[in-house]
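What you see is the complex with one protein chain gone and the rest in place.
Letters A, B and C name the chains as they come in the text, with residue numbers starting at 1 for each one.
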Amino acid sequence: MMIETLATVESNRELAPGYRLLTVDFKQDVQVSPGQFAMLKAHASIEPLLRRALAVYGVQGSRRISFLYQVLGRGTEALAQVEKEASVEALLPLGNNWPVERAANQRAIVVAGGIGSASVLMLCKELAASSVDAQLFFGAASKNAATGCGLADLSALGLPLTLTTDDGSLGERGFVTAPLERHLREGAGAGATIYACGPWVMMKRVAEIAAQFEVRCLVSLEAPMGCGFGVCVGCVVAIKTDGPLGYDSYKRVCTEGSIFPAETIRWEVNAMTH
Amino acid sequence: MMIETLATVESNRELAPGYRLLTVDFKQDVQVSPGQFAMLKAHASIEPLLRRALAVYGVQGSRRISFLYQVLGRGTEALAQVEKEASVEALLPLGNNWPVERAANQRAIVVAGGIGSASVLMLCKELAASSVDAQLFFGAASKNAATGCGLADLSALGLPLTLTTDDGSLGERGFVTAPLERHLREGAGAGATIYACGPWVMMKRVAEIAAQFEVRCLVSLEAPMGCGFGVCVGCVVAIKTDGPLGYDSYKRVCTEGSIFPAETIRWEVNAMTH
Amino acid sequence: MAEAINHDPRLAIEIAGIRFHNPVIGASGTFGYGLEFAELIDLNRLGGFATKGLSARPLSGNPPPRIVETHGGMLNAIGLQNIGARAFIKEKLPQLRGYDTQIIANVFGYSDDDYIEAISILNDGEGIVAYELNISCPNVKEGGIVIGNSPESAARLTEKARRASTRPLIVKLSPNVTDVTLVARAIADAGADCLSLINTIVGMSVDVNTRRPRLSYGTGGLSGPAIRPIAVRMVYEVARAVDVPLIGIGGIACASDALEFIIAGATAIQIGTANYYDPTVTMKVIDGLSAHCQSNGIEKLNSITKSILTE
Partner (left out) sequence: MAEAINHDPRLAIEIAGIRFHNPVIGASGTFGYGLEFAELIDLNRLGGFATKGLSARPLSGNPPPRIVETHGGMLNAIGLQNIGARAFIKEKLPQLRGYDTQIIANVFGYSDDDYIEAISILNDGEGIVAYELNISCPNVKEGGIVIGNSPESAARLTEKARRASTRPLIVKLSPNVTDVTLVARAIADAGADCLSLINTIVGMSVDVNTRRPRLSYGTGGLSGPAIRPIAVRMVYEVARAVDVPLIGIGGIACASDALEFIIAGATAIQIGTANYYDPTVTMKVIDGLSAHCQSNGIEKLNSITKSILTE
């Protein structure tokens, strides 16, 4: 059941320059699964008009939810101004969720790029609490970005974690897809599911690697969102269908996604979005 | 010399519900005369676009200026949100000023209606410090409005003050024009100048009374302002000229005003504005 | 059937014999097939809604990106992605009939024949109260011509649709014209029962880093509060040019916005983009209109349609 409400801000603090953690009280019970998201906006703010999509980062109790976000443009800048006790307009939970099979011999490989980490923390928590053999790859632009993207929370889970930064300021230098590829080359992909969330180019590369090593791969996609609940049909992604682009070619990221099997995505058609 | 700058907010506190006092530091010397105004806007706020005209309420030292304002619509609501240390975009000083002749036998009658008080506090200060025989009439909607419109500051000047409120919650019940008329009827208008600022209907009535008793009368007008510095020609008021409305018929409130001799205004032409 | 609701009788209106609980209608393309709102608002309180544009056959729409936000509005080039008239009847209408609100089928085609075919299919759909012809979508110019931009082609299609339709016909006007009253008059004369206006205004936004348009289609349709003054002006002009009732559309986000259109000449209004960022906006506008009637002693809201004072 979707909840459309004014939630009260409990805190909205900077984790690192350009990255913030927003915690809001919904004053009612909210059921959220890992990978789902909300549409959020500072209450009564006139510009920008549209709410912004943010993944649910964490749930405390049944009513308090936190969001980890990067301050990029007008929408997240407006959100960054919101103070304790203020209201945010919120609609949630939205989208599908990360499916976790708990079969004993199943393996999970989580790949997070940048703020894509926000979408996978709850998943990682669930994996850490389960018997699944889970491995975490996390790439960020820099040490600052890694901190801002919740490195501390991810590390605290105790899962094996491989960290890369583009500039080498923390962990291995380079893109997160490099250690992922090594890992799979070592045969670690057998029976595994890859869960990936990050920039488009990263996910595209992860999808290629997964295909190459024949590993099941799920990606959580981003798209500019008008509504978040399926009515504007603005957030679509092109999906592989038999034959040319046709009626079934586009799926809504907000409703049929945001999580899709990587091999169903027409990566080339959507390239312009990113 | 006009100053266009980012000024720093020192305080922005509520005087009474719906009324606030904003004090900003210009970090440079500013020369302002009584009756002049500024165009102000919260820095980097996207909506509304246009700055709002606010009279200079007070000057502390040479760099600190305060504005008294009523929270009415989008612009003043945005201003009400501005916090200490934040920046406001400001252009000032704008418009002409209240002329004060200090001749020994000159009399001054100041009539302020509602937030019109903001435009006359500096004038009253100057009058109080001079040898002019000054009398103050102040009307507000209610006790709350009177407080919000700076009654305490006006009273503190020690000038003879007649207060009215529309609802009788403080002072005399009714409009401020009633005691003004009584006062003039008693002959107090001889050699006097009336300085009036308030709602359009009040100023129109003051102008009529002044004409009836043949007292010189100056009014500070309001108009929707696009720019405040004379380029949009949006803020005009119709002025009496010989013959029908012609080239000279309109004067800019921001540049030729905001203070005009009451008898030059075509009150009927401008009625729709108010 | 729907539960009993206390509708404010002051807000009730009638257009072409169709009774609406109130003049608040969800705009086509922003209200999906209605059902998406079932969890968010009480559809039984709504005046009605217009479906996403339905064509005879399903359409895939344009590649992404399809939307981009601008100052005070957004551009879209969805390209009329829809499930098709038949699927709408089969998959959506049965559920929709459970709600006590008026369902307007918005109809789209690339040619006159396409429109007529879609209408013929929809004529069998039980529960639809009227058609709204979208002859003004800026994002699907086949051959470069938008039917709604010329009085002649608009009148021709209206006549054909009038004959094909078993239901009242609303025609939705394009704002991308020099004189909206010319097209409006031609369409009214051709037999339309009602005009709705405006559709989106053609716009473009450029990514200065990639030097590409921000929409894959290149241009898109501008909607939202930014266009409201243009829409109000067109409703004002058309109300003086034709005698059929008007539905005002464009940037409505609160009751006062809706009242601007009503006073300028609209009998009802549609809310589009605001549904995206405020999913319960229709309910808020209905409440706001009631409040306006209350505080102004208005017994019938439709008594102030076209009450604008101009000398």
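What we mean here is this: a residue touches a chain if its C-beta (ideal position, glycine included) is under 8 Å from a C-beta of that chain, and two chains touch if they have at least 3 such contacts.
All of these numbers come straight from a predicted model, not from anything done at the bench.
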| item | value |
| --- | --- |
| Per the touch definition above, residue among C:Pro9, C:Pro94 or C:Gly218 touching the missing chain | C:Gly218 |
| Touch criterion as defined above, residue of C:Leu93, C:Ile263 or C:Cys293 at the omitted chain | C:Ile263 |
| Residue among B:Gly18, B:Pro48 or B:Pro199 touching the omitted chain | B:Pro48 |
| Chain not shown, touching residues in subunit C | 70-73, 75, 149-150, 176-178, 201-206, 208, 210-213, 218-220, 222, 225-230, 232-233, 236, 251, 256, 259-260, 263-264, 292, 304, 307-310 |
| Touch list for subunit B against the chain that is not drawn | 1-2, 4, 41, 47-51, 89, 91, 223-224, 226-227, 229-238, 245-250, 269-270, 272-273 |
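Here is the rule we use: only the chains that are shown with their structure count from here on.
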| item | value |
| --- | --- |
| Most central chain, judged by mean C-alpha position against the global CA mean | C |
| Separation of mean Cα positions, subunit B and subunit A [Å, integer] | 54 |
| Chain centre separation (subunit A, subunit C; CA means) in Å | 35 |
| Interchain centroid distance [CA atoms averaged], subunit B/subunit C, Å | 46 |
| Per-residue overlap in subunit C, given as positions that touch at least 2 other chains | 71-72 |
| Touching two or more other chains - residues of subunit A | 47-48 |
